[in-house]
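One structure follows; several queries about it will come next.
Every protein chain except one is present and positioned as in the full complex.
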Amino acid sequence: MNILEMHDVHTHVMAFHILEGVNLAVRQGRLSILLGRNGAGKTTTMKTIMGLHPCTSGKILFKDMPIQHMHDFQIPRLGISLVPEERYVFSNLTVDENLRLAVRKGKRVRQDRMEYILDIFPPMKRLFKKKGKDLSGGEKQMVAVARALVNGDELLIIDEPTKGLAPIMVESLRVALARIKRSATILLVEQNFDFSTSIGDDYFIMENGKIVRTGNVEELRSNSAIQSRYLGV
Amino acid sequence: MLSTGLYLNLVLNGLSMGMLYFLLCSGFSLVFGFLRVLNFAHGSLIMWGAYLGVFLAATLSSFSGGIVLTAITIGVFAVSIEYFLIRRLYGNELFQLLLTFGLIFILDQIIKLIWGPAVTPIQPPRYLQGSLMIFGEPFTIYRLFIIAMGTIICLSIYLVFNKTKLGLIIRAGIESREMVRALGIDINRIFTLVCGIGGVLAGIAGFVLGYFSGLSPEMGINQIINILVIVVIGGLGSFTGTAVAAIIVGLTESFVGFYMPEFAVVGIFIVMFVVLSIKPSGLFGEV
Partner (left out) sequence: MEASAYMKRHWPWIVVLSFLISLPFFSSEYVMVVAMQIFIWGVFAISYDLLIGYSGIVSFGHAVFFGTGAYTSALLMLKADLSFWASLPVIIIVCGLLGLMIGLLTLRFSDIYFTMITLAIGQFFYFIVIKTYKFSGGDDGLHGLPMILPEKIHLYFLALAFLLLIYLFSRRLIGSPLGATLVAMRENEFRAKMIGYNILTYKLIVLVISGIMAGLAGAMDAAILRSVFPGFMHADTTLNVILMTIIGGMGSLIGPVLGAALVTVGQQYLSSYFESWLLIFGVVFVLIVLFLPKGIVGVRSVLALKAPVGGDSSRSEAKSGVPPR
């Protein structure tokens, strides 16, 4: 079933018409990748889903429920977590506090969730007392993703996680996401073609505020024509 | 040159002044750090805390009852200001500033209308009057009370900030409201709450101040200037900075007041210029 659907979504940012009728359907349990050149509207799409930008028209359905007019802070409560491009790991809070802040029900992270997170990201064990500002880029990315796992959300929206990461971190992130996708649906925006296609199941290519092509990642990997036409790869 | 007793007395004196300044600044610094709203009317809220407080304490014949009721009243008042007025100007920092500035006129004038322009000294309750001999010098009990009050408030704020979820949200919100919202937290309600806490702190500060220096319709403007200078010294956006700066200013005023009484008033500015020339963004500032 489709965990997330967007029907003809238009978004205006100030005077600019950024999303010009986005149609997509994210299938539950799959890892969907959103590809496209810079400026195509990928981040705006993420932010529209999360309610950070109001959409001017169209529908967004999460588990068949319309969410396009909900306040931005209500959407995460439905079970959607965002890992933003800028990460926004709070500098003056410890890693432990960063995780606790994300907990929606209860005071601390549930034991089983914590074990799951540490299983996916073993290095986190050392980091709990470290403040956000003392983390390296790779550690920040790890914490940002871990934070999204705290509540067991069904849909994770991840925006350009490999940006600025060293290759070895990119690889461990790839492994982590491959494992996470077994228990959550992921919508991934990523410029790194190899990274995203190695773990992706479905793809959407975005151009000028519209989805111009969609399909199976297997198909995309072997089709260099599509790759060069849409992605300049 | 100075006897130990006198020296320690001056230090204690400075501490009490510093604590008073801390009380006066705390609400302002909290609201500014979290909401990024420079509430120029904070001084006027303090003044209302003083006038209302004295009135309530007299009506209830209870000093402690007065302080509690005043704190709550000013807190509610601050919440209403945020909800009905400031919220309408969300996103426009300049106009929020101008709005709070305009509120000064209104709040101050209403006090003048109700209570008149005279300066009224107020006596604290019997059990807080008089003085104790400390280090061989007399020290007014009310100043000890101020130190106690300041310490209690400081500890409470510290505990809430660092040990509660609300404090966590506030500390995170100071850095990025957007991310806090992206975590599913309705930060607008927290804004209102913080404004309320700011008001409560103003109410308490005003109450304590009223019994200390009397009531005067100039209180509002005088205090907001002091507050601004101290917050600048401490560094914008840093609550710890404000606290430290308050103590430093208090101590400075105490010693300057002893050696050069005419310059006591300017003491606060001297500290500001000294600190800013060494560290332009204030003690703990990160501008």
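Letters are used for the chains, namely A and B, taken in the order the chains are written, and counting of residues starts over at 1 for each.
Quick note on the criterion: a contact is a pair of C-beta atoms (placed from the backbone, for glycine too) under 8 Å apart; a residue touches a chain by one contact, two chains touch by 3 or more.
Everything quoted here is computed from the prediction, not taken from an experiment.
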{"item": "Of B:S3, B:S64, B:Q109 or B:N162, the one touching the omitted chain in the full complex", "value": "B:Q109"}
{"item": "Contact residue for the chain not shown (choose from B:H42, B:R143 or B:R181)", "value": "B:R181"}
{"item": "Subunit B residues that touch the omitted chain in the full complex", "value": "36, 38, 85, 88-91, 93-95, 97-99, 101-106, 109-110, 112-113, 177-178, 181, 188, 221, 225, 228-229, 231-232, 236, 262-263, 265-266, 269, 272-273, 276, 280-281, 287"}
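Basically, only the chains that are shown with their structure count from here on.
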{"item": "Centroid distance [mean C-alpha coordinates] between subunit B and subunit A, Å", "value": "44"}
{"item": "Sites on subunit B touched by subunit A in the complex", "value": "165, 168-169, 171-172, 174-176, 178-187"}
{"item": "Complex contacts: residues of subunit A adjacent to subunit B", "value": "50, 52, 71-77, 82, 84, 88, 90-93, 97, 100-102, 104, 107, 147"}
